[in-house]
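Sharing a structure, written as structure tokens. Questions coming.
This part shows subunit A:
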Amino acid sequence: MSKGGIIAETRGLEIGYRRKRVFTVMKNLSLQARRGELVALIGRNGTGKSTLLRTLVGLQPALAGEVMLDGRSLHDTGSSQLPRIVSFVSTEPVAVRNIRVRDVVSLGRFPYTNWIGAQTAADSMAVTAALEATGISGLEERSIDSISDGEKQRTLIARSLAQDTGLLVMDEPTAFLDLPSRYGIVSLLRRLTREKGKCVIYSTHDLDTAINEADRIWLMTGDGVSEGAPEDLMLTGSLARAFESPLLSFSVNDGTFSFVRGRQNTIALEGRGKAAKLTTRALARCGYTIDPDAPSLISICEKGPVTEWKVTDGTGERYYGSLYDLVTGLQDIDQ
Partner candidate 1 sequence: MTRSLLLTVTAALILTSCRHAGQHQAARPAPDTAIAGRLTIEREKYYFKVTVSQPWQNSSGIEQVWYLVPRDSIIPAGISEDHTIRIPVRKMICMSTTHIAMMRALGADSLIAGISGSSLIYDSIVREGLRKGTIRDVGYEGSLNKELVVSLEPDLMMAYGVADPSTGNTSRLSGTGVKVFYNADYLEEHPLSRCEWIRLFGLLTGREEKADSIFRSVSGAYRELAARVREDATSRPKVLLGAPWEDVWYVSPSDSYIGRLIEDAGGHYIYSDMTGPNSVPYSVESVFRRAAEADLWINPGAAESLSEIAAGDPRLASLPLFREGKVWNNRRRVTETGGNDYWESAVVRPDMLLRDLVSIIHPELMPGYDQFYYRMLE
Partner candidate 2 sequence: MAGLFLLMLILFMADMLTGSTQMAAPDVLKALFGSGPAGDEIIVMQFRLPKALTAILAGAAMSVSGLLMQTLFRNPLAGPDVMGVSSGAGLGVALTLLTLTPLFTLAEGSILSGWGVILAAWAGAGAVMIIIMAVSVRMRDIMTVLIVGMLLASAISAVVSLMQYFSNEVMLRTYVIWTMGNLGNISYPQIRALALATAAGLAIAFTMVKPLNAILMGETFSRTVGVRMQRTRIVLLASASILAGSVTAFCGPLAFIGVAVPHIARLLFGTSDHRILMPATALAGAVILLLSDIISALPGGGHIIPVNTVTSLIGIPVVLWIILGKTGLGRRF
């Protein structure tokens, strides 16, 4: 088990469905993921991210090509071996009541325990460690339907951790979560790769966290999947192309997306520091760019804790006590 070795690989993989006729979602996929890597699978809705992940872990049969997990073909991996190599967290919400968090996490030891699920000391320790790593040790006696969505998600991740696999695959683990939870989950995944040497492949719609935290991005578009470091994809412009639209533009500097603004007015601004930056943002939202030669001027006066804005234009001087009032006032004049 070499650190950093390839743990998951696809060769010429074709994913899709076999109903009455074969329906291919995507073909010729050759991707890789290494131990200790955090891989984010991003792409627009409906491109087939779930299908790829499910095919990767063997929940769906591949139409062609190969999936290699830990050096062995998925096809040749026995059904008792597979759960020890890869664990999967799906996007389905939990609809069970009356099961303790600890019991759910313990189900991760399924491949290792006997017929009745009796746990050895090693099993117990793995469960406890998983609970600690995901930060939910305090919840272990609680019933799973009594905790928050974020805690539920952590529980499922803990289960997949308790399964003690080298590879963890997760389908949209941050869906349905509020912002702090989303960041919390991604940072947890990050720690799992750094501290435990796991490879985590997860799909997400949170571009900002993916771009900032993932070691490798699998970018899925209608044409296929490009992979590389986030910055690689930014450099080649693939990221921008994948998501840009008449309404959205990608800024390479910040690595963020922003709305395309319509007609722009100009206004001059005097001020420094945080207040100036935030004033610029608010003005940009309302369609103003900063131009020192503009006819109207906004001056920021900071008097201790209180900030005031003075607008000087053709009609004279006006004072506003908040950015909201400033912006509303400007828009009123515009009308």
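Inclusion criterion for the candidates: all candidates are chains of the complex that A comes from, given by their letters.
List of remarks:
Note that a residue touches a chain if its C-beta (ideal position, glycine included) is under 8 Å from a C-beta of that chain, and two chains touch if they have at least 3 such contacts; residues count from 1.
Note that the structure is predicted; figures quoted are calculated from it, not measured.
Among the chains 1 or 2 offered as candidates, the one in contact with subunit A in this complex is candidate 2. For subunit A in complex with candidate 2, the residues that touch the partner chain are 57, 59, 79-80, 82-83, 87-90, 92, 94-99, 103-104, 107-108, 110-111, 113, 115-117, 145, 159-160, 163.
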